[in-house]
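Below is a structure I'd like to ask you about.
A single protein chain has been omitted; all remaining protein chains appear in their positions.
After this line comes chain A, so read on.
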Amino acid sequence: MTTLNINGKDVAVDADPSTPILWALRDTLGMTGTKFGCGQALCGACTVHLNGAATRSCVTPLSAAAGQKITTIEAVGADRVGRAVQAAWVKHDVAQCGYCQSGQVMSATALLKTNRKPSDADIDAAMAGNVCRCGTYVRIRAAIKDAASTLA
């Protein structure tokens, strides 16, 4: 039994401590907003915040997250920056299939929390780990810039 702090609440998870956070969220806790894409930290679909930093939940075991603050897509909108990012995502009609967008939103939020005025290069660097097969990158860039301007 591992106790995780997810979206501000302590939750006991009955799973092997080597289980990645992703599968505890999805299969044990039924929180399916965080997505499985590659299982190897290669695509970013599973991105959550661990103590505020964008983290690939598919390779982060429960044992490494015990007692630390995990934020998922389900709660990131409660945060001012997360809310601005999600609003910009809707305004720019970013999503196509939408499957990678939970991870994209989490990475973009983590970026804007540490860098309120990201340059094009900052955006590309922060988002390069998040794959979108539909090719929404143009609108992702625009949405991040828009979110940054609303937060300024």
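In this section, a contact is a pair of C-beta atoms (placed from the backbone, for glycine too) under 8 Å apart; a residue touches a chain by one contact, two chains touch by 3 or more; residues count from 1.
By our rule, contacts and distances are computed from a predicted model.
Peer 1: Which of "Succinate dehydrogenase iron-sulfur subunit", "Phosphate transport system permease protein PstA", "Isoquinoline 1-oxidoreductase, beta subunit-like protein" or "HEAT repeat-containing protein" is the UniProt protein name of the chain not shown?
Peer 2: Listed in its UniProt record, the absent chain's protein name reads "Isoquinoline 1-oxidoreductase, beta subunit-like protein".
Peer 1: Tell me where the left-out chain touches chain A, residue by residue.
Peer 2: Here the touching residues of chain A are 15-16, 19-20, 23, 26-28, 30, 32-40, 42-43, 45, 72-74, 77, 86, 89-91, 93-102, 105, 123-124, 127-141.
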